[in-house]
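With one protein chain withheld, the remaining protein chains of the complex are depicted in position.
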Amino acid sequence: MKRYSVFAIAREALRYHTGWERAWRSPDPKPAYDAIIIGAGGHGLATAYYLGKNHGITNVAILEKGWLGGGNSGRNTTIIRSNYLQDSSSAIFEKARSLYETMSQDLNYNVMFSPRGLLMLAQTHHEARGYKRTVHANRLQGVATEWISPQEVKKLVPIINIDGPRYPVLGAQYQARGGTARHDAVNWGYARACSDMGMDVIQNCEVTAIRSENGMVTGVETTRGAISCKKLGIVVAGHSGVLAEMAGFRLPIESMALQALVSEPIKPCIDVVVMANTVHGYISQSDKGELVIGGGTDGFNNYTQRGSFQHIEETLRALIETFPIISRVKMLRQWGGIVDMTGDRSPIISKTPLGNCFINCGWGTGGFKAIPGSGWAMAELVAKGEPGPLAAEFDMWRFKEGRFIDESVAAGVAH
Amino acid sequence: MLILECPYCGVKAEETELQPGGEAHLKRFGPGSSPEDFEAYMFARKNPKGVHFERWRHAYGCGKWFLAARCTATLEVFGTYPAQSPEPPADLVNKIKAKRPEWKGWK
Amino acid sequence: MSTRLSKGGRLIDRAHAIEISFNGKRLRGYRGDTLSAALLANDQMLVGRSFKYHRPRGIVASGAEEPNALVNLGAGARAEPNQRTTTTEAFDGLVAASQNHWPSLDYDIGAVNNLAARFLPAGFYYKTFIHPRPAWKHLFEPIIRRSAGLGKAPAEPDADRYEQVYAHCDLLVAGGGIAGLQAALIAGAAGARVMLLEQTAHWGGRAPVDGDVIDGKPAEEWITATLDALGKMENVTLKTRCMVAGVYDHGYVLAEERVADHTPGDGRPRKRLWRIRATRVLSATGALERPLAFAGNDIPGVMLASAVRDYVGNWAVSPGDRTVVVTNNDDAYRTAIALKEAGLEVPVIVDARAQANGALPQKARAMGIRVEAGRAIVKVKGGKRVTGVALGLMAGEGAVLEEIACDAVAMSGGWSPVVHLWSHCGGKLTWDRARAMFRPDAARPPLTQDGSALVIAAGAANGALTGAEALADAAEAGVAAVKSLDLKAKTTPIGKAEAVEEAMIEPVWMMPQGAKASLRMKMWLDFQNDVKVSDVQLAAREGYQSVEHTKRYTTLGMATDQGKLSNINGLAILADALNEDIPAVGTTTFRPPYTPVTIGALVGEARGEIFQPLRRTPMQGWHEAQGAYLEPVGLWRRPYCYPRAGETHEQAVNREILNTRANVGLLDASTLGKIIVRGPDAGRFLDMLYTNVMSSLPVGKCRYGLMCNEQGFLSDDGVVVRLAEDTWLCHTTSGGADRIHGWMEDWLQCEWWDWKVYTANVTEQYAQIAVAGPKARLVLEKLGGMDVSKETMPFMTFAEGELAGIPARVHRISFSGELSYEIAVPASHGLALWEKLVAAGAEFGVMPYGTEAMHIMRAEKGFIMIGDETDGTVIPQDLGLDWAISKKKADFLGKRGQERTYLASPDRWKLVGFETLDGSVIPDGAYVLDAGTNDYGFRKAQGRVTSTYHSPTLQKGIAMGLLRHGPQRMGEVVEFNTMAGGTVAARVVNPVFLDPNGEKQNG
């Protein structure tokens, strides 16, 4: 693989960029692989990448029913943070955040990880106590977060209205190393790296059936023929339930539409990521200048990537109250993504009733920030057949025991 | 932005007048039930990409809960009926079968 | 140069001159001008800078598709970024400034990017800025960020008002061109409820400018006549300046009406958001002309042929004196002809097709216009404006045959139907090879709730481009719409437009055909985002082959015009690069809104005081008059404390507590939920709802109860009152009233529907006041009317009667641990009773107290608070409330959940009290440190604080919290962490710090 660098660009410029090679190959499926990962979204690609990098398993196919990165990892609000309450959450999200720090170098692909800082506004006393609790928990976890005053909030976000009157800002939980990254670049960077390790990223290849014999997966039927495999990883976000049904088990999951929108690009006016959970809104500004705004989740099962209007409306109401100047800015585009919500709103990285079949799903509204950590943990599970510490708590049997991983205290809304 | 007709007051209510309530026809398992049954009651959901039977409350109207059969892939609504129904009405099931021959049934 | 013509201009009113300001320059225009028309009339060719290379940019279009001419409009509280000049109506005093340049539009430092353009191809930033690692955050990104964005963010809160309105119709017609008018006329005549919305200020669309002749008369006459007919129909609503932004599921349509954009500050709402429910949507949104891709096609002065025609015909503005027309179809000849008729020069028409012998080319030739078939523009000359074009063979590689001086170029690459509204909800498209366009596939329309077609496309939006075709198609669509509504179509006049025979378009995606790389690097596809033919080809070469990948990699179509001009050309180039068929490559997804919508308009009235409902108790005004400091509790705002002059909140809280403990205090408890439950099965029902037994509660008595969800987690608590044999009154937490009432109804309607139980949420019927403190009884006795003595009204009982002449229900319950009465009276008498209590209590030192005093007093008593001791993961057993969990009940909501292994574990953290050794206050949310680390390498915890306060009564820090095996560890000293990194030592104690035997509350 030709390495990317400023020199490579200069060299190519002289020949009108005719010498660039493909970022990833586009091969036909082979009849068999050591491992098949279903889903070439961020989590699936990261799983494959760490299978190769950490466990030396490279005879891998990543099957994608559409175009790679076309699911939630290509339609989210790109927020990265690890200021979680429960140890098991903090562990995997902080692992992910730290991997984001070096991802551009690891993948030789600039994913534009931008640790510009992330604020969670406390606008009620109750919320303030909740965030202080998280900060204390993060202290024990070694996750760098702090509680800051309204004045410090105003310094970080000059356009914010901290005086209410309805919901004055009482302070905020601040993670200085939280931020954003370019979502497509994460997908493309992983795909390029996987391809470079000899893995097959196969797009427009939809899995139509999962073949199994006495409790073990033998392969999959796809729109591009049957492919057999020794191990199977299901990493398909919104469609986890559909795949699980093919594999013959049921998940504690419901698929719903999550809304987001961007504004027209304007000159930089908000440099950090701000989440205001009391009023249900979060916002950041992309390097292109668009305000990237996350809305709520429709409360009903939905597989269309379209959403309802009232959640957009609710979010914008809150944001105008918090950032009055955005009233005259215009909404450029709105869209929906299908998120899979588990019983405790925390993910599942787990063995399944099928011996050599593993599943990674249920990231709900917060999957992007977890991609590298999720892939890291899933790869370990697929490679060893047993979860490592990062995945251990996220098994799908916790619901039977009532062993919840409940973050609702830390994040009241979509994150 | 869905419209569902409330079977009680006959209003064609729009989504903002309604409150969604998840999968319908769940059987409650209480004390003495097996861990599997209780887990299934609490968490296991059909979550089909297709015909879904679900609960809605006419929250900004008559306040009654009702049930709806709706396709989660096209958002087509096949019908609504009272919450006091142990299972979907036969005529509704037939209507869906006619429209969706490939449908495996509600159970 | 571009200038105003001496005559003509169908939309301007020469009697009303206006003056506008652009970059401080004063320019003259006429009423009826768009800002674009006014700028061009004053030879303002250069209007902005492109996003990436800061290339000079001029006006390209005359409508919503304009990618270049975006300005900062207005100033101060009325400043708005990224306003399209083509759709902005000019008015006297309008102030606009160009965007994305420094120091000035003419001399922009950012233009160095242009010199480096060759080194900044699509996606270059993914390939560089990688090393050294810190450089991205500290060097590269800040630079990129500074150059990001277009318009300036407003600096002040918006001065304008907005509103929303709901509407319902059978047929929503989007687009007021001749097709929309015709279809609306048919549906209106059939009696359908019709809404016809047009985004511009004018009806008729392109027909008048294109010179259509309908029913033998100029189109304008037919348009006026049709509007008259529609205006007479009661069932038809007509709106101009109203852009249909999006079509959503089940016939939901959003439209943005520009009510007062052109009359700022006249007091009307600036914009109005229409939230429409339509049974069917008829999309008559017309078509957009495509640019041609030739080198230098982005230089100011290169415009769409139709736009040039519009400026001449509508506003009497000529973009240039000598305009070269370049095309691959006959329609563009109309522009040449219009220019010639306006007395302007057209040195040549460059036609990419081998021959040009249609009726229009013939006419052009007859007018003496030179027509060069089979030729291409090799490149446009000029910098900040066009100075000429170099021509070559279309079939060639770019060898120049001839150079022609000109100051404008009118280009036409053919037309694309506007399919956005068709596509928003899932309508599919089909590629029309002959006409080289994507158009709606009638066989795969977007569906409505009953599975029928939601949208019907008509006219140019359906691929029927000429006036004659459009009217015929619209008539069909109108009849189809009427049928689909189960209405009968009445005989309605159908306009007949004269057909002008046009030769077929020949698809041209790049000119010349074999252009070499150096030229392809100068062929713009996306003018705003600087995406060129070479960029799309690079994306294809690098494997970004999905049209979505190409879009995201090159940013093609991601500008504020969302690809209205660039998408089709871009994907044709992509298809060519991939050797694929255009339909095989497909389009990107069309998302709402059609053109950007003001965020303020989306929110409507919901801002400031009414941005959210505010719930007020009957005594709210009194609290505010007292200067109470209020805190949000759900949608309520409850007094946190009542600070006196010079008092801090903390001092006020302490005073309120000490006074309540020593004398008597008043708390507005009206927000507490109150739900009546009545019926033969009510007792049985409450036994299922609460963890303890309520059916056994004697009439006249009160009992504290807990509710869990089915998981077993504690969800609400409150005092239950047995009003009568078959009637209970359930108090819930302030936040909980609606939730718990809904919870009750859910079980009654969906699970136990054969049980005879009725509920009623009477929370707001009553004002509730807690009178607490050793002197509480004295105050009530002074009011008079009821016997509130210890004997007749002992603790945990209630009585109904009249206090000071007000019907009241008095409960002997206490959340403060003091002798306490909670008095419920009809809300309409709440303030009266409160004031009487204040007056009667004066001699006993009565003071109101707020929620914080309430919190601290309950903590001193070790009473739990939902939301503090609970967080959705806590069960009653964790809080030592086992006494309130019935052992003998076979079932209650949550019982099974609590039997699960993890909830039944003996190692759960349980409630205890904490007392710091040094008297300090344990920080909110602190954890109890444990030895060692866990599997993640995190420091272990064995508990956490849930409520922590300075107790003014006990003069020390007190706290409640959860601790592993807590109750068995009384007296042990544990350590809490602090944010500062230190620790606080505290002793494990009984959580009841005050009056453990309850003498005070029982007294």
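Chains: A, B and C, in written order; residue numbering restarts at 1 for each.
The criterion applied here is as follows: a contact is a pair of C-beta atoms (placed from the backbone, for glycine too) under 8 Å apart; a residue touches a chain by one contact, two chains touch by 3 or more.
Here is the rule we go by: contacts and distances are computed from a predicted model.
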Missing chain, UniProt name, options "Ferredoxin", "Monovalent cation/H+ antiporter subunit A", "Heterodisulfide reductase subunit C" or "Sarcosine oxidase subunit gamma": which is it?
"Sarcosine oxidase subunit gamma"
Give me the visible chains that the unshown chain touches, in label order.
B, C
Contact with the hidden chain, among C:139, C:504 or C:614, goes to C:614
Of the residues C:10, C:131, C:202 or C:277, I need the one that contacts the missing chain.
C:277
Just one of B:8, B:41 or B:81 touches the chain that is missing; which is it?
B:8
Considering the whole complex, which of C:12, C:475, C:730 or C:806 touches the chain not shown?
C:806
Residues of subunit B in contact with the chain not shown:
8-11, 14, 16-17, 59-64
If you put the missing chain back, which residues of subunit C would it touch?
161, 163-168, 193, 237, 266-269, 275, 277, 605-606, 609-610, 612-618, 635-636, 676, 678-680, 756, 758-760, 762-766, 802, 805-807, 826-829, 831-832
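Just so we're on the same page, only the chains that are shown with their structure count from here on.
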Here the gap between subunit B and subunit C, centre to centre from mean Cα coordinates and rounded to Å, is 29
Quick check: how many Å separate the C-alpha centres of subunit A and subunit B?
30
For subunit A and subunit C, what's the span in angstrom between their mean Cα positions?
22
Give me the residue numbers in subunit B that touch at least two other chains, ranges are fine.
1-2, 19, 35, 38, 42, 74-75
Touching two or more other chains, which residues of subunit A qualify?
304, 308-309, 400
Show which residues of subunit B lie in contact with subunit C when the two form their complex.
1-3, 14, 19, 21, 28-33, 35, 38, 42, 55, 57, 59, 63-65, 74-77, 83-84, 99
For the subunit C and subunit A complex, residues of the former touching the latter
51, 78-82, 118-119, 121, 124-131, 133, 136-137, 141, 144-146, 148-158, 160, 246, 248-249, 252, 254, 275, 424-426, 517-518, 521, 534, 538, 541-546, 548-549, 552-553, 555, 560, 562, 589, 591-593, 596-600, 602-603, 606-607, 611-612, 614, 631-633, 640, 711-712, 867-868, 871-873, 897, 900-903, 923-927, 929, 934-941, 944, 977-979, 981
Contacting residues of subunit B [partner subunit A, same complex]
1-2, 15-16, 19-20, 22-23, 35-36, 38-40, 42-49, 52, 54, 70, 72-75
